[in-house]
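With one protein chain withheld, the remaining protein chains of the complex are depicted in position.
Each chain gets a letter, A, B and C, in the order it is written, and its residues are counted from 1.
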Amino acid sequence: MQDIQGEEGDFTVKVVSHPRYVDMDKCIACGACAEKCPKRVASEYNAGLNKRKAAYVQYAQAVPLKYAIDAPNCLYFLKGKCKACQKFCPTGAVNYEQQELTRDIKVGSVIISAGFKPFDPSRYVQYSYANFPNVVTALEFERILAASGPWMGHLVRPSDEAEPKKIAWIQCVGSRDVNACDHPYCSAVCCMYAIKESVIAKEHSKAGLDAAIFFMDMRTFGKDFERYYDHAKEEGVRFIRSRIHSISERANKSLAIEYATEDGQAMVEDFDLVVLSQGLETSPQTIELCQKLGIELNDSSFINTSCFAPVATSRPGVYVCGALAGPKDIPLSVMEASAAACAAAGKLSSARGTLAKEQEVPPQRNVAGDTPRIGVFVCSCGINIAGVVDVQAVAEYARSLPYVAYVENNLFTCSQDTQDKMTAVIEEQNLNRVVVAACTPRTHEPLFQETLVSAGLNRYLFDMANIRNQNSWVHAGEPEAATEKAKDLVRMAVAKAALLQPLSEVQLEVEPSAMVIGGGVAGMNAALELASQGYKTHLVERDSALGGNARLLRVTAQNDQVAPYLADLEARLQAEPNIALHLGTTIKDVEGFVGNFKTTLAGEGGEEVVEHGAAIIATGAAEYKPSEYLYGQNPKVMTHLEMDGALQSGELDPKKVNSLVLIQCVGSREPERPYCSKVCCTHSVETALHFKKDNPDCQVVILYRDIRTFGRRELLYKEARGKGVLFVRFDLDHKPKVEASGQGLTVTVRDHVLGRDLLIEADLVGLASAIVSHRAQDLAQMFKVPLDADGWFLEAHQKLRPVDFATDGVFMAGLAHYPKPLEEAVAQAQAAVARAVTVLSAKKMMLPGTVAWIDQSKCVGCGVCWTVCPYQAITADDKGLALVNEALCKGCGTCVASCRSGAPNLRGFTNQDVMAQIMAM
Amino acid sequence: MSTTQEIAAQIREAAKRLLSEGKVDCVIGFAQGTVPMREYPYFAYTPEEAENLTWSRFCCNNLSNFLVRRPKGQADKVAIVAQGCVSRNIVGLIKENQITREQVYILGVASPGMVDRNKVQALFPLKTITEVTEDGDELIVKGLGFEERVPTKKVLRQNCYTCVMRNPVIKDEMIGEESAPTHGGNIDKVAAPWEKLAPEERWAAFQETFKDCIRCYACRDACPLCYCHVCFVDEARPQWCGKTQDEADVATFHILRAFHCAGRCTDCGACESACPVGIKMRKLTSMIEKDIRELYGYTPGMDLESQPPLSVYKPNDPQEFIK
Amino acid sequence: MFARRRFAVLKDLLEYVGIEPGRLHFSWISSAEAAKFQETVLAVTEAVKALGPAKHMIKDIRKVA
Partner (left out) sequence: MSEKAEFQPRIAAFLCNWCSYGAADLAGVSRLQYPPNIHVIRIPCTGRMSPKFILQAFRQGIDGVWVSG
């Protein structure tokens, strides 16, 4: 992207497509070009640890899987000679004449997600990354561990490819450091990835790896992260709280780490490999682009966003997601991606669907009761198959198989002219089943199915024999065996094809309205965004007022007042005609499924049934009420939310407090609540700064276990230390004691640096108490969604689907998912809306044909199927027999395999189908 | 301890009371058989019929089997005589939605341990036994020209020696007193007997055990777990198992039947008691239940709350066998 | 995951009746782990090859007829 002209709603974006010198339409991804290319180049995908060719795909799972030629490294472009790729390409896809293409694209909104650059640790002289081969970056180590990496996942070190027995990770390389690099922020992800790498390295190690992580504060604040940290400790990973002095190299290329422990002792320990946990930064090119586009960056060179609008940049209509707006992990990046999509689409909702075109298909031929007439198309794939397999022999063999009415061999069965021909052949030969023996159904089944549809056949009357990826390519040295195996695979596919039945894809109407449960910050934002996308929304809140926990919150991490923001949200909600507000209302019953929910609400005015197509659960969480530190017994001990409330109401005046002690991890990171509440460290630092601002003479001491001011919150931590706030660390075995003494309180804490007890006199003690789940079991059961062990709603996939449930049409946002700061709750609300809109905007849903059904004459109602169904798609009918809800079924077949009575079966993968394949083997 | 005769009298009294009060429509129990040592399942619908009920060490059927196969439209609520294993199977049937707890009135009784009639017969080779009666802890065996006493303890069914729960786990009324929960035997010492064999000897042992199987399905029909309308052996599309006595078909039937009982079998022994050719199929089924105990710490039918082990999973389930 | 329990019990059962454990294999391989796939194929093939042809449970129509 070169430039963005215009303004919100009417941008012109200049985009340059670089030539790949390969015609995407012709490339069949056979890899011949890469195999024959003589030029080797360091592989950027494997962090330069091994080589790729100048004709290449960046990595094997690339989408689209099409090769490219790296012109700056290509011998032909450098010296005018070679052309090996062109010569060996079986489809003539290589085209050296391709030119750079500049296009202007008209769009209404823009999302920037240019990501981050891993910090280059070369400039740390004490780590000697550039000089010592066995000092690697974390990203390099990721590739070392990866199955698709340079050593196929075998744990080795670069210098001698021997398995390391001892590995050290060094944290905060390029983070929390203004001396070696100008990065005062915490990169937020390194603690977790270092633990992950250490655990996986131990799993990969054959000889029992000794793994040690050298750190300042361990910042495992995300969902289930603290458990993972505990698990790593149990697995024997050593966590060493320390400062690194330097690394030196031994004669055998092993490394000696000199470090100072927390109490100041100087130590030396040898390791075979050292991993530098590099931080995240914005690349200079991205900085330059942002400056050119007029998008404001903060002093850490990330895009500036507000806590109230976490994906909006300073330029209206331009949105941001991912690490370009500050370091963050995958779940939050994915969440923000959906949030940015929501924000970007909100103002464009009137244009939704205006570019869509309806596909025209011929009527479907009824084949019921007809004897199968199977057409078999054997693909040569240039020489990819035919170079190993005798495709003529396979085609001849296919002719001898039962029900096979037509066979042909194609040079490229997937080419457009073959598709046209196939359409004609199906009609001429009156074929009613088709088998293609070629590559893999994972990439090509949809293409051939479309051809069937265009020939008037049901798309499910199709099967493939994988004679390329799983045969010719992997048995290149055994042409005879590969030919025989190809015959076997064709026979198996034909046996299945003969049994295939046309399947219908049920169409369901979608009710274009939504329900949001919970009227806190997340719920209010979700409702407003849904309304702005044009959907009628029911906002249900059991309390009589909106706002939730935020009503008590004073400021955000950016020191913006929360109360005016809440007032603004509420005013906008009240004014929004698309929103129906249900205060003092609870959910009594939920019926239905994605696209068609019927929810019974119970409020003061009685019961009401509401229809909606999607639901967002944003029911929030509660503050833990401590049972320790004199809480509830002494009025000078308050939780942090109570303190916020008192500061706002004026009951509490910092000027009248001479000594304040804040205690962290109250109820969090304890055996009964083994998670970090994520927001408390920042909140206490903010509170400390607030007291220091109003009353510079006030002594403020924060008792902590690890300070977890992730991201740019670290700057607040630094500022607090600068202003004289004292930080004293304790551990779980030596928790502080709070005792009443005269008018005030005495807090006793064991100081790790001094190795003895400190006594602190305090006027006020603030407790950073945990955020705890409401454990909304009833709601969870009504919507058929799960809670995890801590009572948080459990997402479909922690990284890839962070706001979805496995149950379609139900989404989550806010504290109900896990403790989080306000900006993440807002982003998650926007994300949930974007996900809900994918359901609501569809108008109609097409359900796939490959779903389970129950033969009720065999069903005994024992309940195994509905217990094991991962999608809760099976329920008991009024006779107690199983019934599949096709709208929820994902076709996994778990019900079929677990039923003793043989009542369920899976369309497309029936018992008969699979047995036919086994029997034809 | 009450004698079985005393228990039988109490069962009759309870049955008469329940039927005359209209609390139940039917009492399922045992009546005295026409052949020695073979009491047969009996359905008493009237107080008069209840006089025919009996209880002894010859009650080898698992009565819970009749809770799912009762003739339709007859009795709404039934009472059933249930010792430990039968009550555990009732628990299983409740969990598997075959009956509700309210539909059944359980007359709980401690199991005295049931007699294996083949063991008694084996003590008197080639002789015809005409009558066997219980006298305390002994059996009085009468035949043509002989009368002998046999200690009951010597001739119990194998599964009864290692019973883990003789007392009913759920009941509405206890007949007689509870006994010690076990006979002192340890199931884990005798379960899965072929585990001691070398791997290459096992198939032969398996074949030897089942070589006489005539595929009559008496074991299946006696089993309270086998209540499917269509058993896998009767399926034709696809045919999972041939219908012959070929070794592969016999093996397939018994392996799959045992697998279907995994996590459900209470080791009641009804299958072995029912087998007309004396196959000891517990040599196979006992292995599965031992495996379930070892892998998932589960014993079937002990309570109404716990989840059947193959319908749940835990993230930390054993998976060393998966590469 | 339910499958894992089913497989565990089935594998133990088949081993118990004398089907050689080397004839039945289970693995988890993600779609990115081509190398693990290859390694596993080699290991499975070697294990089965070492056992020789299948001996048990084979339905032989000739024997029945």
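In this text, contacts are C-beta pairs under 8 Å (C-beta built on N, C-alpha and C of every residue); 3 or more make two chains touch, one makes a residue touch a chain.
None of these values were measured; they are calculated from a predicted model.
Every shown chain touched by the omitted chain in the complete complex is listed here: A, B, C.
For the chain left out of this panel, the touching residue among B:Y40, B:Y161, B:W240 or B:Y298 is B:W240.
Contact with the chain not shown here comes from a single listed residue; of A:Q2, A:S17, A:Q58 or A:T440, that residue is A:T440.
Take chain B: the residues that touch the chain left off the picture are 232, 240, 248, 252, 255-256, 259. Residues of chain C in contact with the chain left out of this view: 2-3, 6-7, 10, 14, 19, 22-38, 40-42, 44-45, 47-49, 51-54, 56-59.
Within chain A, the residues in touch with the undisplayed chain are 29, 31, 35, 60-61, 65, 440-443, 466, 468-471, 473-478, 481-482, 484-485, 488-489, 492, 850, 868, 870, 891-894, 896-897, 906, 908-909, 911, 914-915, 917-919, 921.
Here is the rule we use: only the chains that are shown with their structure count from here on.
Ranking B-C and A-C by contacting C-beta pairs places B-C first.
Chain A and chain B have centres, each the mean of its CA atoms, that are 52 Å apart.
Here the CA centre of chain B is 34 Å from the CA centre of chain C. Centre-to-centre spacing of chain A and chain C amounts to 35 Å, using the average Cα coordinate of each chain.
Multi-chain contact residues of chain B (touching two or more other chains): 310-312.
Within chain A, residues 868, 898 each touch two or more of the remaining chains.
Listing the residues of chain A that touch chain C in their complex gives 60-61, 146-148, 152-153, 474, 868, 894, 897-898.
Across the complex, chain A is touched by residues 2-3, 6, 30-36, 38 of chain C.
Against chain C, in their complex, chain B makes its touches with residues 192, 194-195, 199-206, 242, 244, 246-249, 251-252, 255, 258-259, 262-263, 284, 287-288, 291-292, 295-296, 309-313, 315, 317-319, 321-323.
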